[in-house]
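Structure first, then comments.
For this depiction, one protein chain was excluded, whereas all remaining protein chains were kept in their positions.
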Amino acid sequence: MLNYIIKRLIQLIPVLIGVSIVVFLMIYLIPGDAAEIIGGPAATADEVANIRIKLGLDRPMHEQYLRYMSGVLKGDLGFSFQTGQPVSEAIKTRYVNTFKLAVFSAVVAAIIGVCAGIIAAVKQNSWFDYLCMSVATLGISAPTFWIGLMLIIVFCVKFKIFTISGFTGQIWTKEGLKGMVLPAVTLGFNSAAMIARMTRSSVLEIIHQDYIHTARAKGLSEKIVVLKHALKNSLIPIVTVIGVNFGSLLGGTVVVESVFAINGIGRLMVQAINARDFPMVQGAVLIVATTFVLVNLITDIIYAAIDPRISYK
Amino acid sequence: QNNQPTNQPVEQKLTYVSMTDAVGVSPILTNDSASSNVLRGVYETLFMKDPVTGEIKPLLAESYTNPDPNTWVITLKKDIKFQDGTPFTSEAVKYTFEKILDPATASPRASLIKSVDKIEAPDDYTVILHTSETYGIMLTALAHDNLSIVNPAADKAGDINRDATNAGTGPFIFKEWVPGDHITLVKNPNYWQGEPKLDTVIYKVVPEMATAVTMIENGEADFMVSVPPEHLDRLKNNPDVTVTMLEGNPTRYVGFNFEKAPFDNLKVRQAVSYALNRDAYIGTLNGLGYKSKGIIGPRLIGYDKEIENHGYDYDVAKAKQLLAEAGYPDGFKAVLSVGNTDMYMKMAPYVQAQLKEINIDVELNVLDWASYLAHCKAGEQQMYINGWSNVTGDGEELLYPQFYSKSIGASNYSRYNKPEMDELIIKTRVTVDQTERVKYLREANIKFTDDVAWVPMFNDNVTLAARKNVKGIAFESNNEFRLNNAYKE
Amino acid sequence: MGVLLEVNDLKTYFYTMEGIVPAVDGVSFSINKGETLGIVGESGSGKSVAARSIMRLIPSPPGKIINGSIIFNGEDILSKKDKDMREIRGNKIAMIFQDPMTSLNPLFTIGDQIIEAIMIHQKLSKKEAIENAVEMLKLVGIPSPEKRIKDYPHQMSGGMRQRVMIAMALSCRPDLLIADEPTTALDVTIQAQILELISDIKDKFNMSVMIITHDLGVVAGVADKIIVMYAGKLMEYGDVSSIFSSPLHPYTKGLMESVPKIKTEGKRLKSIAGSLPNLTENFKGCRFAERCSMANNMCFLSEPDLTEVDGRQVRCFLYPNGEV
Amino acid sequence: MAEISKDTQAEKKVKNRSSKKPGLGLWKRLKKNKLAMAGLFIVSIIFIVALFAPLISPYDPDKQDVTIRLLKIGSPGHILGTDEYGRDLLSRVIYGARISLLVGFCSVAFGLIFGVILGLVSGYYSKLDSIIMRIVDILLAFPGVLLALAIVSALGPGIINVIIAIGIWSVPTVARVVRSTVLYIKELDYVTAARALGDTDFNIIFREILPNCISPIIVYATMRLATAILSAATLSFLGLGAQPPMAEWGAMASTGRNFIYQAPHLTLIPGAAIIIVVFGFNSLGDGLRDALDPNLKNNL
């Protein structure tokens, strides 16, 4: 198992190198550069040229990339072009915020989604099933920004239950939790819907398997049949959606982060690319990509924990 | 939550919301307005512009003399200390300016004192600036936030662009910056103009305007500037919020590339100017814009009422006629480049729709901001929408960057290049006699307006929305505010 | 030998999009204590549905038992509450399925799966249940059961899994074991082992067995009585030796003749042409008439009743008065 | 062969019962699914609206009249009110359907063309598989918003580039879906039979395998259409999508959000339009999946 994990981590390297090359090319192929942004509209050509030299943007492309990557190998993600802040530091605070938000909403979404999905599957074709699935379909059909705006109108403007910018990144205090609720709901709405649908269909599929008939024939109560035998078997696709969703939560929180004024990695990425802040974009993308790959790895490990037939040697 | 009356003293903590974060907190290395708003609390300049009269008056300086047009002898105030207690002396001024001028620093605003070639500090309270050419706008430049004086000790100790603790002489001391989230300043109890009333100032980043506005309404934040028209009424109608509105100096305009046909043709530019109904557009701004026909707007040095007799009013027939005269009776196709910020994205479809009336078929070319800058600097645009926000409040700081031929490839997006105009611009810059200089500015204003260097769409009215209990914020027509005397009731 | 199970006029229908499928359409039979009943018939003839009806494990929707009674040990199963029914399942009536590969839950150890039933029905502690399970595994011939009990299904071969299934079914000493094609998925050599095992255990526990198969060879070896089903209907019902020696119904005959025999040499095989009719249509005549070589007009018009012939029951117009 | 002819007689019944094409059974099953039919209904309506937008819409969607800005819902002459330039919201919503469908279809088509080819090649030729899948991994690990942002920054915002961005975005997932189906199908006996008959790889891929990947592809495409429309709206919301004066719903909701207090309908209506269309495609996709799924088929 340990070997397997190490192997997977080694496989991460080519992916990250690939990603970094893509980012690098991307930044350099799109028009505009960091120096112009830093200089701003009033800067003179000299001023811009000086900035360019200072940032090393006057060097040939491959040299810039190699210089950057050799830094990365030494564990140095460089300094932001725009603010001069160490990239690792800038990313850390933002990443932690996004990560907490993503985890919180993923957990809530998973709990709600799985429960709703199971009930819907067990009561297939009942009114609950229809309601649940209609809501879930609506849930995956609604744009995140729209959900966010609607929640703000209802809970912050009309009823003043929550504050919009209450997100502090703390989960353990009451206030912190309160600030987490709306963004987490906005973010988790889609995932919950998706998880509910996946749970339902995978439980429905499993429930027609022979071993479920066997379990019933043993005289087990329906509760045990569903919660023990069917659910555990349905877990693999469910874990997969949760994993995939979590991965995209990390990359796709830009909207929620701007609507709820959260200082997260998504917004950082958007700002950084708008400012052509290459080290920052690179750092942010690498961390998001790494997380994505790690989440995949964790999903795979969970598979092995669930299913004894899967063993990684 | 702040509504219940209490006997306890109000917490003197003021929260400002803005959509963007500061880029840095060193005056030497920044030049954006979000950073300036912080700088103004932490640092001070030698001179400052009077918020009401617009007149330049000494701040850290005591007085100045011009023994000759190329020499500025500035006497400094005594007994001013940096926030860490080190005295403020001429060495600090010399240190700051030399650092800005050092190309290795790559200061984005080095051009402000580029003409200074030597700085002397003969004694602790005298600074002598020698310029290579006469520089009539020296004082306005020295009032620029980016020429604030930094504490050499602090600068040598660390990167004051990230951590500006004790780096200035200002009323507030830099405490903390969580990038992307907020910056905290605390009061400087030893401030030379007297202890500020506020204990803490927080600059909070809220990228979504609707959210920011709601925060003001809910009392989560105390004030903001530049309220967009859509949200203005809400804040105005809120009994807990006071909205202050001033005529501002930023101008929004439709620009042309003078190197590209057909906009090199004056008649075409005039036609465009006639075709745009500015009054109607300003009507949609909910009071946040006002009209002036000139290029140098009413809140800038160099403006004079006579300009309103120049320029062009809305007149479609005339526009069509001019177009026909220019050889385009059936109109033509054009591309209008726009950077994707809210304000310009709102203007663009309007301009497009209006020009359609005179058969100019405008295609919008929307670009993200960095691409837009590159695109315009390279002169790839045909028409463009932009604005100019003046920091010093002097018309020169508009003409030189925007229309001086040497600024082509940088801030002169219109690629305006006429030797006689260049000459005039230089005069507005080098003339040390201020009344004469203003005369040149007025002349330039008329000439550029007649030449339709831009089509000014409107001038901003700047707004400050604050909670009712917030008092004493000094607010200026360039959207700047000072919190020296601010407090909460 | 008393009657253990009595099924009367059982009708189980499926309400599908294509129409109503009368998967089991009025089937009656009984099983005595210690007796083995074989059910044979082509795929889709309703054998499994009949068996599942007894367990009341018909997926609903779309399936529904719409008529009949199932008397087990004197009590009608169909009128029992769900909770009481669970007491019977696995405890009094146990069932094993065709495919040992898919009938065991892959995510739990076989031990877990065996003790589950024991703990519920016999109210034993986990430890006792495990002891019990080990004993059962030993009984079905699994070597070193103490170790194997911790194995997952995928670690065992098909034959072993089927043994586990049997051990599981027997763990509560049921009165009736329903084996739905218990050897179809297995190799011939393993199949022989399993069939022998079932007979041995039946004798040991004095159990009744209901064995479902389409392989006539299998029933011949183990069953006492046989039901031949076709398209949801019982076609012939009687004791094994008489049916094999002189099949009455043309379908039964057809089946027997289709099987290639080792002794009979090289002749062309007899076969039954065609395939099962579509049950959703409103059938008029005999369901087998389409494929019957002896069919006449009457067969297409009305359905024959079950008649008693020679101590057996046959559904065919060939025996109008119960005579051969 | 007397038996054989009899056999066919018996089969005549089967003939009468069965439909001709495998697709028709699908329609029958789909018809039973209420949600899917609702989806189909919505999608058809939107199609009609998009197709006949110039006939249906009461005004030119780009016609500005600032004297009637921000009319409320139910104003005379403007049932859904007007926006900040005084453009008729109903007309804009109607024209918006065109754009949403255009973005949806084009970007999905883009994603499908490349994704399907990659998936087929990678699934069929095991030698190329690992290389292609590594590239797919890289694309997958790359944050989608950033990709869109980069494309839009490079090419400029605008509907075509949004289509490209979303298209590229779907390539890796399509490739994966197709690949896994191919991996399964290529082991099926009918493909082996084609190989045994001496068929060429090209024929095997495109005539034996591809047609049998169609159902997961169709299902995926319908779902993806929904996602594409949503993504386009989100990109517009971030200012990267459709550009003015184009009546794209996401862009409308995005600019409308500034008026959320004065004129919430500017956000509500385009937002609702997005939800309805996406809902339509999602329900239809769901229904198709269920109808095509052999497991559920047997159990209904």
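A, B, C and D are the chain letters, set down in written order, and residue numbers restart from 1 in every chain.
One rule holds in what follows: a residue touches a chain if its C-beta (ideal position, glycine included) is under 8 Å from a C-beta of that chain, and two chains touch if they have at least 3 such contacts.
The criterion applied here is as follows: contacts and distances are computed from a predicted model.
> What name does the UniProt record list for the absent chain among "Amino acid/amide ABC transporter membrane protein 1, HAAT family", "Nitrogenase (Molybdenum-iron) beta chain", "Oligopeptide transport ATP-binding protein OppF" or "Dihydroorotate dehydrogenase"?
The UniProt record for the chain left out of view names it "Oligopeptide transport ATP-binding protein OppF".
> Tell me which of A:Lys7, A:Arg67 or A:Lys160 is the one touching the absent chain.
A:Lys7
> Among C:Pro22, C:Gly90 or C:Gly159, choose the residue that contacts the chain missing from this document, as touch is defined above.
Once the missing chain is taken into account, the touching residue is C:Gly159.
> Among C:Gln193, C:Ser208 or C:Gln313, which one touches the chain that has been omitted from the display?
Within the whole complex, the residue contacting the unshown chain is C:Gln193.
> By the contact definition given up top, give the residues of chain C that touch the hidden chain.
Those residues of chain C that touch the unshown chain are 42-43, 157-160, 187-193, 195-196, 214-218, 220-221, 223, 240-241, 244-245, 254-262, 266, 268-273, 275-276.
> For chain D, which residues touch the unseen chain?
1, 3-5, 7-8, 11-12, 14-15, 18, 20-22, 25, 188-190, 192-200, 203, 207-208, 211-212, 214
Definition applied: only the chains that are shown with their structure count from here on.
> Find me the chain with the mean Cα position closest to the mean of all the protein Cα atoms on display.
Of all chains shown, the one whose C-alpha centre lies nearest the global C-alpha mean is A.
> Averaging only over C-alpha atoms, locate the centres of chain B and chain D and give their separation in whole Å.
47
> Hey, how far is the Cα centre of chain B from the one of chain C, in Å?
Computed from C-alpha means, the inter-chain centre distance equals 89 Å.
> Two or more other chains in contact with one residue: find those residues in chain D.
149, 153, 257, 260-261, 299
> Which residues of chain B are in contact with two or more other chains?
Correct list: 210, 367-368, 370-371.
> Give every touching pair of chains, nothing left out.
Going through each pair of chains, those in contact are A-B, A-C, A-D, B-D, C-D.
> Within the complex, which stretch of chain A touches chain C?
Checking each residue of chain A against chain C gives 125, 208-211, 213-222, 224, 229, 232-233, 306-309.
> Residue numbers of chain A touching chain B in their complex, please.
These residues of chain A touch chain B: 30-33, 36-48, 50-51, 53-54, 82-85, 90, 93-94, 149, 152, 156-157, 160, 163-165, 257-261, 263, 267-268, 271, 274-276.
> Which residues of chain B touch chain D in the complex?
Residues of chain B touching chain D: 209-210, 228, 230-231, 233-234, 280-281, 283-284, 340, 342, 345-346, 348-350, 352-353, 364-368, 370-371.
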